[in-house]
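One protein chain omitted, others in place.
Order of writing sets the labels: A and B. Residues in every chain begin at 1.
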Amino acid sequence: MATNNSKTLARMMVTPAVILLLIWMLIPLGMTIYFSFLDYNLFGDGENKFIGLLNYEFFLTDPAFVDSFFNTLILMTGVLFITLVGGTGLAILLDQAIYGRNIVRIMVLAPFFVMPTVSALVWKNMFMNPVNGIFAYISTTFGFEPIDFFTHIPLTSIIIIVSWQWLPFASLILLTAIQSLDREQLEAAELDGAGKFCRFRFMVLPHLSRAMTAVVLIETIFLLSIFAEIFVTTQGGPGNASTNITYLIYTQSLLEYDVGMGSAGGLIAVVLANIVAVFLMRMIGKNIEG
Amino acid sequence: MSNNKSNKSKMLYTFFAWLISLAIFFPILWTILTSFKTETEAIASPPSLFLFDWTLENYNKVMQQSPYFKHFWNSVVISVGSSLLGLLIAIPAAWSMAFIPTKRTKNLLMWMLSTKMLPPVGVLIPIYLLFRDLGILDTLGGIVVIMTLINLPIMTWMLYTYFKEIPGEILEAARMDGASVGQEILYVLAPIALPGIASTLLLNVILAWNEAFWTLILTTVNAAPLTAFIASYSSPEGLFYAKLSAASTLAIAPILILGWFSQKQLVRGLSFGAVK
Partner (left out) sequence: MLNKIVMAMCATCVLSLPVIGKTLTIATVNNGDMVIMKELSSDFTKKNPGIELEWVTLEENILRQRVTTDVATKGGQYDVMTIGTYEVPIWAKRGWLNPLDKLGENYDLDDLLPAVRDGLTVNGQLHAAPFYAESSMVIYRTDLLAKAGMTMPTEPTWDFIEKAAKAMTDKANNVYGICLRGKAGWGENMALLTAMSNSFGAKWFDERWDPQLDSQAWHDTVEYYVSLLQNYGPPGSSSNGFNENLALFQTGKCGIWIDATVAGAFVTNAQDSEVADSVGFALAPNKGLGKRGNWLWAWSLAVPASSKKSDEAMKFVSWATSKEYLALVAEAKGISKVPPGTRKSLYANPAYMAASPFAQITLDSINAADPNNPTVDPVPYVGIQFVAIPEFQGIGTAVGRQLSGVLAGQMTVKEGLARSQKLVKRSMRKAGYPKK
């Protein structure tokens, strides 16, 4: 139906966004690519010699690189798993007729509005602290040894914190999707003798798939670059146990003000992120078309 | 009989829903409660839930130390400003992608989203140099532009998924009646798309409000938002749980209240094309 005229128009309307994003992408990207070949340290003598691929070599052969790569993936999949499963459960629960639904929904939604730094600080100091924290208090009350969160399960602790932040988002979107489900169909299926599990598996879940992909896509974008939560709680440690790629770039570059290294690391992270993006595109592409 | 049964299950569901939601909300509740305690009470063991001497001392101290309302205002300008500016650019883009799609639309959309994956720490120095040379360090304008660019991909995508659900025939009909594109967007599309636009706006206000990397690095005094306000409390010397809680409560309260009041709006538009 699209005429030539409307095609030109379409192009005109997309143009501002595309140009802006191109600028946003190309200028820093161009600078980053350029810097990544230089021996450029803010503390340096200002010579900024060309050193070829040395920055890339150093970043990729960093002993922490492999660890941080897997930590990034674990962090991402862990949070995605918890928020999707927990979010579906919560969405179903919130969809029931319950007393005080509004208040319940408000409470579930609340963590999403909390700044990452604040939630990391609150969790670290008031909950997960093995001596003064509430969890420690609860476990000693029941006679258990308190869990030493950031020593023994640092990455898991961060996953818990981040999941808490993103669970509301997931349950909200999934709730919206559930509410749009065709009730009559469901009731018909129930009359036909379809069990609860059956109805969930073959009617509710397929209906949610689209909302789920939306959750996965948006969360992934944010989860790949988690920084504040690690910075506040574990500083990437102990060892490399909670260092992700973003944090590795921070320690490799910003801490030493090595702009060259930071640029190389940033570019490697972009490549990795794009691999994930291609993966996601395959997965979600269908849903965008459909 | 069946009424009785459904009543019973309603009670049961209510019980679990309240239990879980209270657990989820507890950290925030605890922070708010702690903000009214003294520092020693804040780390006392066993902790007391309500039975302590309520004090406003922490709020006094926190407000005295930093100009809360200035930070608050900057946060409002940055988050609302960048979201509105973003909408201005994203609506036409999403409109054309949704209604006049080309072969490249999908790739374009994905490319837009992938720009969000550039880790900020990697491009910090280039951006800082750029800002310095343009003379827009510590200006609200500069930070609004950055936040717009950061959230533009998500806005475009959200609007796109929403617009796609609008049947093209409505627009066709309007066009037949001789409506121009501007009129088409303003009178036909906008009313239908309003929930989607509203929730896109809200979501981005929230995201921009909570963004703590660029807002911290690119501002000093004049444009510093609430994230800078909170950054001074993350680990000062001495006992700080209560003061931290007071500062945290102040920093999250505005967006929490906005979120609560607008949650219906937020929910309606967050469908991502799932609602047929």
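Please note the rule applied: a contact is a pair of C-beta atoms (placed from the backbone, for glycine too) under 8 Å apart; a residue touches a chain by one contact, two chains touch by 3 or more.
All values derive from a computational prediction rather than experimental measurement.
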Candidates A:Ser171, A:Thr234 or A:Ser263 - the one touching the absent chain: A:Thr234
Residue among B:Phe26, B:Phe52 or B:Tyr128 touching the omitted chain: B:Tyr128
Footprint left on subunit B by the chain that the document does not show: 39-40, 43, 45, 64-66, 124-125, 128-129, 132, 137-138, 216-217, 220-221, 224, 228, 231-241
Residues in subunit A touching the chain absent from view: 41-43, 54, 58, 62-64, 124, 129-132, 136, 145-146, 148-152, 231, 233-241, 243, 251-252, 254-258, 261
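Methods note: only the chains that are shown with their structure count from here on.
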Inter-centroid spacing, subunit B versus subunit A (mean Cα positions, whole Å): 15
Of all residues in subunit B, those that touch subunit A in their complex: 9-10, 13-14, 16-18, 20-22, 24-25, 27-28, 30-31, 34, 43, 45-47, 89-90, 92-93, 95-97, 99-100, 102, 106, 108-110, 112-127, 129-130, 149, 152-154, 156, 161, 168, 172, 181, 206, 209-210, 212-213, 226-227, 230-231, 234, 241, 244-245, 248, 251-252, 255-256, 259-260, 263, 266-268, 270-276
Residue ranges of subunit A in contact with subunit B within the complex: 1-2, 6-7, 9-11, 13-14, 16-18, 20-21, 24-25, 27-29, 31-32, 35, 42, 90, 93-94, 96-101, 104-119, 121-123, 125-127, 132, 134, 137, 141, 164, 167-168, 172-173, 175-177, 180, 207-208, 210-211, 214, 217-218, 221, 224-225, 227-228, 232, 245-246, 249-250, 253-254, 259, 262-263, 265-267, 269-270, 273-274, 276-277, 281, 285, 287-289
